[in-house]
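All protein chains but one are shown in place.
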Amino acid sequence: MAMNWLSALARGAEIPVFAVVGAQGLAPVEGLRHRPGLRLVDSPRHARVLLVAGAVDGAHKTALERLHAQIPTPRGTVWWQAAPLFARGQGVAGDDPLPAIRAAAGADDPDQRPDVPPHPWQGMGPHGQGGRGMMGGNPYGRPMAMTADDIRDGLALDVYNARFGPFLPMLPPGLVLDLTLQGDVIVSVSVVSPPFEQGMQGDAPDLCAARMLRLMGIAPRAARARGALLALPKGSGTRRRLAAWLRGQTVTERPSPLPEALPGLEWAEAVLWLASFLPSHLRAACMPRQAA
Amino acid sequence: MIAATLILLLALPPLVWVAAMFDRIGAGRGTVVMGPLQNGAALVLRPNTETEAPDRLNRLLAPGWYLALALVGLSVVPLAEDVVASEISTGLVLWGACEALTVVVVFLHGWSPNAPLPLIGAYRYVAIALPAMLLSMFVLIGAALPAQSLSVVEVVEAQREIWNVIRQPLGLPLFMALGLAITLRGPFDYADGAELAGGTSAEESGPALALWHFARAAMLVAFSAMAATAFLGGYLGPVLPGPAWLLLKTLAVMAATVAAGRFFVRMPPARMLTFLWVVLLPLSFASLALVGVEVLP
């Protein structure tokens, strides 16, 4: 009874969609953001439908399968102008994925990956911990934090190594980074794979500004944007580049290689730094490392 | 006392609904009235997610604690003359304890799923929310000074002649900073922000996430009622009955908080920390000192 009543109410809800942005997908996904009837969410856990917009490299198939598994069941998948990497959901070739998303909101994809832990338990200490002492080690195949010098103040805190990307919504789509973090400070970086090609559309100033402002928690309206410049550290390139975009100019500055530029920045600063360059320039800056 | 508690429990869900409507207006989305209910229902029908090796107990309890803290905080607000759910002589301190425990609960919410982005959100939030809470304490002591009492009832009665918002103009805007921090909104949303893909709630779904959103909105209601009481004279006002005035003022503060959350930009956390310690905290000292000079006989 109560369930029926809830389901009836839920029928009018917006469909939470997690968008995986592939090649040339940035601008079309941005266009979806204000469509009524759906809501783009930041985490696959919050989503009902997985939308793959634009071609995703076959090298990221496993990552995409894991993402699919992270969407709580029942889930649906839509491949929008993208060749399916696995046999779930349906494809859309046209400009409007909304009907397909509506259909997927009623679908129930079976699991693509078996729901088992990827690594067995590997505790080795006397109490089941990972290392011999209380820290470090590799329990469950996860490298555990271990103290190391902080690059900013020399205080020996725990470092955390992990791979971030390629579909994290705050990073440029396709970019995969191996990061060493101390708290939210980035200690070292290596680029595993570069961002996807986004073409001319992805470099449009208003689109770039909107992406950056969203990371700062506001919508892109001129009056609000003025305060946005003050929020960024003075003299930082991020402030200069956001100002250029807000004036409608194209940013011509090119990023220095990520492994040199990112260490020492906090997570939020690093994310804003990455968002403050044209996607095409960022891709170019990551490419030679990839080839080497 | 029991009547006041019942009124609060009955009034909270509709007020949470109104808070969600304000949020939709702020975000510029349609279906303002039914949208929150429909989305909430859809979310409740989704399953909870499991993470690997979580702290199950704290993960389960954190949203509930958050809601409970909002209720306890709300309980010190007098609804009309001599009508208050928790009649204690140290209501302002109890509210402060709710603020402090809110920081703990948000931290546990981020720590317990055992995942990197929620954990980063959790400790970033602690670093920002603790000074924001300090700030609110100075501001609330300022509100208590004219009343010469820590009791919220007395704080309202001391505003019969002139509201605190006029006597201490810095108080309300500074207190709003705390409101944004404990309701995880806009410029102070270091816990659940977009740059962490949802931060402490990035791993949540289903009823747990719905309850978390509900508790956030309930905390907004509690904060708005407290701000309306400490600075806008609470239930005081001409013609209309007391509770109606309290409701109107609460809604006004709520709308202003939602608007501030949409208007102001979230700085990188290090910059916000400097801003808090170097600008906002000294401002709150100044505000307190001014109030002290004012109330000297």
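To keep things simple, chains are lettered A and B as they appear, and every chain counts its residues starting from 1.
Just so we're on the same page, contacts are C-beta pairs under 8 Å (C-beta built on N, C-alpha and C of every residue); 3 or more make two chains touch, one makes a residue touch a chain.
The rule is simple: contacts and distances are computed from a predicted model.
Visitor: Going by UniProt, what is the name of the one chain that was not included in the view, given "peptidoglycan glycosyltransferase", "Sulfite reductase", "NADH-quinone oxidoreductase subunit J" or "Nitrogenase molybdenum-iron protein alpha/beta subunit"?
Guide: Protein name of the absent chain (UniProt record): "NADH-quinone oxidoreductase subunit J".
Visitor: Pick out which of B:A4, B:L150, B:L246 or B:M267 touches the chain that's been left out of the picture.
Guide: B:L150
Visitor: Quick one: say which of B:A4, B:A70, B:L119 or B:L246 touches the chain that got left out.
Guide: Counting the whole complex, the residue in contact with the absent chain is B:L119.
Visitor: Of the residues A:S7, A:T147, A:S190 or A:S256, I need the one that contacts the missing chain.
Guide: Answering carefully, the residue with contact to the hidden chain is A:T147.
Visitor: Specify the residue from the set B:A53, B:I166 or B:A289 that touches the hidden chain.
Guide: Only one listed residue reaches the unshown chain, and that is B:A53.
Visitor: May I ask which residue of B:M21, B:L108 or B:V165 touches the chain that does not appear here?
Guide: B:L108
Visitor: Which residue numbers on subunit A touch the omitted chain?
Guide: Subunit A touches the missing chain through residues 123, 127-131, 134-135, 137, 139-140, 142, 144-145, 147, 152-155, 157-158, 160, 183.
Visitor: When the complex is taken as a whole, what residues of subunit B touch the one chain not shown?
Guide: Considering the whole complex, subunit B reaches the absent chain at 52-55, 58-59, 88-90, 93-94, 96-97, 100-101, 103-104, 107-108, 111-114, 119, 123, 126-127, 130, 133, 149-150.
The working rule: only the chains that are shown with their structure count from here on.
Visitor: Go ahead and note the Å separation of the Cα centroids belonging to subunit A and subunit B.
Guide: 30
Visitor: Which positions of subunit A touch subunit B when the two form their complex?
Guide: That would be residues 3, 6-7, 9-14, 16, 34, 36, 39, 41-43, 45-46, 48, 70, 72-73, 117, 140, 160, 162, 168-170, 181, 183-184, 213-219, 224, 227-228, 230-233, 266-269, 271-272 of subunit A.
Visitor: Over in the complex, which subunit B residues touch subunit A? Could you list them?
Guide: Result: residues 27-31, 34-35, 37-39, 41-42, 44-49, 52-53, 116, 120, 123-124, 186-187, 189, 193-198, 201-206, 209, 261-271 of subunit B touch subunit A.
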